[in-house]
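Only a single protein chain was left out; the remaining protein chains are all shown in position.
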Amino acid sequence: MSDLVLETRGLKRNFGAFVATNDVSLKVERGARHALIGPNGAGKTTLINLLTGVIPPSEGQVFLEGDDITSLASFKRVKRGLTRTFQINQLFNGFTPLETVTLAIAERNGIGHNLWSSIAGYGQIVEEAAELLARFGLASIMGERTVILPYGKQRLLEIALAFASKPRVLLLDEPAAGVPEDERHEVLSIVSDLPKDVTVLLIEHDMDLVFSFASRISVLVAGAVFAEGSVSEISADARVKAVYLGENA
Amino acid sequence: MLTILFDGVAYGMLLFILACGLTVTLGLMNFINLAHGAFAMTGGYVTVVMMNRYGISFYWCLPAAFLITAILGLILERTLYQWLYRADHLDQVLFSIGIVFMAVAGADYFMGGQQQLINLPPELSGRMDVFGVGIGRYRLFTIVICAVLALALQLILSKTRFGSRLRAAVDDRRVAMGLGINVPVVFALTFAFGSGLAGLGGAMGAEILGLEPNFPLKFMIYFLIVVSVGGTSTVSGPFLAAMLLGVADVAGKYYVPAIGPFVIYALMIIMLILRPNGLFSRGAGR
Partner (left out) sequence: MSVLPQDIDMMASHSTAAAHSRADKLMKRRSRIRFYEVVIWLAAIAAYFLLPSKMLILTEIAILALFAVSLDLVLGFAGIVSLGHAAFFGLGAYIAGLVALHYVAEPVTGLVLAGLAAGIFGFLTSFLILRGSDLTRLMTTLGIGLMMAELANQMAWLTGGADGLSGFSLNPIFGLFEFDLFGKTGYVYCLVVLFIGTMIMRRIAFSPFGLSLKAIKSNPMRAGMIAVPARKRIVTIYTIAAAFAGIAGALLAQTTSFVSPDVLAFHRSADVLMVLTIGGTGYLYGGVFGAVLFTLVKDWLSVVTPQYWMFWIGLILVVLVLIGRERLTGWIGYLPERFSKKEDRR
């Protein structure tokens, strides 16, 4: 039997009369490099929001490592090893990258509730933050305020921040969008260098990227799973081609 | 018993007219305007000055109160309020508290701190007896006028072009602009109209609610309750909320004078916890 890490059963979400997610039953195996593709407005980001608890589903359930997490708050899901990046940067504008990452590491280590010790006193945590920032090429600007950083740097921080939580399941919502061409490769190599047991669910528009990275692909159309299979199966699927060509034409 | 109910309805009707302008600014334009009561007070003082100093008939005073307050609202909207539509809520709170403070002190300066009295026309004063229920004539007058206004409001919002423009402007400012709707003008007119209604309410309410410089502070919470309990998606929501509040407040003051206001505040808080989007809002909201 395969080892399912993330699973949804009959997941639905309506916004008024609009069905953004329609009966999605997704199975993601441990260590998978799973890609989620589909035309604009297919409900990919909504699905990620449902998985991470940003919005509640109208119907259906979400399971993480076999446990029903459907009604769990976001922060509890993160504690259980499920985290994400956002398609549009969601950062703390007034913070420096160092503060941002340090806080995430502090929370991971369960010291976020400590209100008596200075955060600067946690040498190891600050060091880990510095290391992570260095890995993402952010060491030189770690003391600047996030809001004044160039977009590409903010994008890297967005991804670094998800790494700071040391997820076992990482959901990447178009991680390379807006990253300068020369740093794009950097981002993806960091992602693919993740330990094999870290599961990655990736939303991406760049098909070359998807085909080189993913082991399994789900195609989402109009909120529902349209096709699912290995890279070769999907790339050979005439219906999938039609959906994409139809959109492009 | 029935008299209390009747008084409560009259009071609730007044609250609705006073607060419905706030429903739009606060609910639809998302502007936390704590100074709404200042407009109501203006309408009240306009009436007092016209009647007591110049001896103008009460019936002329009402439209005048509406117009003058509406013009004041328009001026303030164009000069001050419009800059703060997108400011954060703390700014709006501070700004409108500032306006309230100025209005309170200003009213004290020009009109003095005492309760203002107006002499109602003889045909509106006193009570009459209908099937054994004591009915204040003025309260009956209030109910009729307010009910007509509420109906008219409902019609304006749902049936006229202006109503649909306002709804469009509120729903999505950018799309509305794209459709050629002059959003700032729509907002300004709406604000002026809402202020005018508050002024009219203030003029009519001078007899029932009392009128003194602290009016905006005293009734701020009532207006806010009407809006937050009634929700902002309909006209009927705030209307029902105002009715409930009016009856509950009058009944509370009559039966349990010691804890009346306490009960109102407590109910409001419980309501806010259970239904943060308003008691009569449709569904769970967006």
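Per-chain residue numbering starts at 1, and chain names A and B are given in the order in which the chains are listed.
We take it that a residue touches a chain if its C-beta (ideal position, glycine included) is under 8 Å from a C-beta of that chain, and two chains touch if they have at least 3 such contacts.
Just so it is clear, the model here is predicted, and its values are computed rather than measured.
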item	value
Candidate in contact with the missing chain, chosen from A:Leu6, A:Ala32, A:Ile69 or A:Leu133	A:Leu133
Touch list for chain A against the chain that is not drawn	52-54, 73-76, 78-79, 83-84, 86, 90-96, 98-100, 102-104, 106-108, 111-120, 122-123, 126-127, 129-131, 133-134, 139, 142-143, 161-162, 164-165
Sites on chain B contacted by the missing partner chain, in the whole complex	26, 32, 80, 83-84, 87, 89-91, 93-95, 97-106, 108-109, 217, 221, 224-225, 228, 258-259, 261-262, 265-266, 268-269, 272-273, 276
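Criterion: only the chains that are shown with their structure count from here on.
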item	value
Interchain centroid distance [CA atoms averaged], chain A/chain B, Å	48
